[in-house]
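Accompanying notes for the structure given below.
Every protein chain but one is kept in place in this view of the complex.
Residue numbering begins at 1 within each chain, and the chains themselves are lettered A and B in the order written.
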Amino acid sequence: MMQDFSQLDANGRLRHLITLEGLDPALIRELIERARGYLCRPGELPPRGDDLRGWTVANLFAEPSTRTRASFELAALRLGADAVNLDVMLSSRVKGESIIDTIYTLQAMQVDVFVIRDAQPGIIEFVARHVAGHVSVISGGEAHISHPTQGLLDALTIQLHTGGFRDLVVTIVGDIRHSRVARSAHRALAALGVGELRLVAPEDMMPEPDEFAGARRFRSFDEGIELADVVMMLRIQRERIAGAAPTDVDHYHALYGLTAARLARARAQAIVMHPGPMNRGVEISSEVADGPQSVIREQVSNGVAMRMAILAQIAESRRRRAP
Amino acid sequence: MMQDFSQLDANGRLRHLITLEGLDPALIRELIERARGYLCRPGELPPRGDDLRGWTVANLFAEPSTRTRASFELAALRLGADAVNLDVMLSSRVKGESIIDTIYTLQAMQVDVFVIRDAQPGIIEFVARHVAGHVSVISGGEAHISHPTQGLLDALTIQLHTGGFRDLVVTIVGDIRHSRVARSAHRALAALGVGELRLVAPEDMMPEPDEFAGARRFRSFDEGIELADVVMMLRIQRERIAGAAPTDVDHYHALYGLTAARLARARAQAIVMHPGPMNRGVEISSEVADGPQSVIREQVSNGVAMRMAILAQIAESRRRRAP
Partner (left out) sequence: MMQDFSQLDANGRLRHLITLEGLDPALIRELIERARGYLCRPGELPPRGDDLRGWTVANLFAEPSTRTRASFELAALRLGADAVNLDVMLSSRVKGESIIDTIYTLQAMQVDVFVIRDAQPGIIEFVARHVAGHVSVISGGEAHISHPTQGLLDALTIQLHTGGFRDLVVTIVGDIRHSRVARSAHRALAALGVGELRLVAPEDMMPEPDEFAGARRFRSFDEGIELADVVMMLRIQRERIAGAAPTDVDHYHALYGLTAARLARARAQAIVMHPGPMNRGVEISSEVADGPQSVIREQVSNGVAMRMAILAQIAESRRRRAP
């Protein structure tokens, strides 16, 4: 990230959300607090608002039907925005200029917020640097680097179940090296002063030594889960597991799959998280995924609430900036 | 269908709509009555409602742009719901568990109604069995088995033109063996006490003997159409007609195509129906499709009205169940 870019406006309020890096913990706490206001009990109609009445939110996702796209679309609609979906992979354009032309064109249609998922590092910030002063850019997931709304919804989920971060032991397990989910979780938890962050992964899935500052690293899942309060499993891309033959999958599951037996080594009230979609029988057993300690579905609900909170916060910032 | 599954809630009201099998005729009549309230004259703006205000309807159709998907989307929007479209073929997932995970994920975003079209028998009921108590599932078409909203809109169409079912002769013609439209029409008409149901098809398109209880079977179209009040033509998949060479098509049309000459054998006021899309010149001649006895376009309008009625009924049921 270059020195002169800030996600915040001149008032220090959220304008874009590209990364959790460097975000003020007070701002993160404010988002968590605001998101709690959008939660509802199952079977209740979700809270709605008028915060984005008259706004246009454009979702630019290369894959049209991801869950994250639907989550942002619903968050925008429930706050009164118009939402348009465009199947646009910005980074697939041949020349850098045309990315910006695409964005300028949409911006000229009075799009207020761009939600972008892209596989090329830096594209989302690149867009944020170029949009007009009133326009906001939110990352919907950037390569292996960053998935800030996921990091925030994970923090919200942990807080709802534990009350605080200071004394917590959080264990992240799996292909951490290639995971934007893990990176954003690390940033959120570090900002919130988590007690201890542990990384559990085989050698080739462990991140470089200069990443995940402050985290303890474990090759053994049994050791890394010992007395953990939160166990966050990552989705495994099957092709990452050597040849991904059935035996390789079984081997991975034996060493790094979360089973009931292994979960018993964590604290009794420990929660189990997963960003989805799950590979049952690979990184997590069905018994655990559907068990009483799993908060996996709740994460999805919290995701909509957190995205509503972010959108509402951005709308509030803009209104404050307006003359 | 397993014994312990019911589409109805504890009050005997509609919660899901997966099949017309076993549905109380009074309930079908109620839906027909309610749908009539959503009809409008051409050129009028269609009736709208607030019955689904705050609700989220998710359309899960493998093919993004089917007419049925659009019909459900418009029905939901006209009742005030948010509608999201997802190109999801549930049955294409590798493992059964992940179907449920997809549904649980969407449900966790506070989706209230799933409309699902799927080519794998049983998937839609499977989903309905697993969703939360406040969530409803509506079939948008299930393999060759069931298309309940089509059956109901066909019943509505027949009632609007004939006034009643008791003395009617209804003739269904074409590839009945592979037709969910025919199966759902049979169930609706049987429930409503239709006078006589006739099936007209060549040998290889005739259903098994234990299906379509009570219907009379004809190899000859000329005999089966004799004094019919309703002639319901089915869409022919061209690949079903032997080699589907032009000569095969002509041969099929000569034997099982509805022409003006053949229609003259039915009652003078007989109506002609087709679920669309039509193969003009194959199962139906243009002269008949566009003629004065055709109610084919009206079926489409009735489809939106019927889907609104079903959604409104489901919303009403849920409000009755709520404390």
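The rule is short, and it goes like this: contacts are C-beta pairs under 8 Å (C-beta built on N, C-alpha and C of every residue); 3 or more make two chains touch, one makes a residue touch a chain.
The shown structure was predicted, so the numbers you read here are calculated from the model rather than taken from an experiment.
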Check the options A:Trp55, A:Phe126, A:Phe212 or A:Tyr256 and report the residue that touches the missing chain.
A:Trp55
Who touches the missing chain here, A:Ala132, A:Leu227 or A:Ala245?
A:Ala132
Where chain A meets the chain that is not shown, the residues are 54-56, 58, 82, 84, 86-88, 95, 97-98, 101-102, 104-110, 112, 132-134, 322
Name, in rising order, the residues on chain B that touch the hidden chain in the full complex.
40, 42-43, 45-46, 48, 64-65, 67, 70-71, 73-74, 77-78, 276-278, 280, 286, 297-301, 303-304
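Basically, only the chains that are shown with their structure count from here on.
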How many angstrom lie between the CA centroids of chain A and chain B, rounded to a whole number?
41
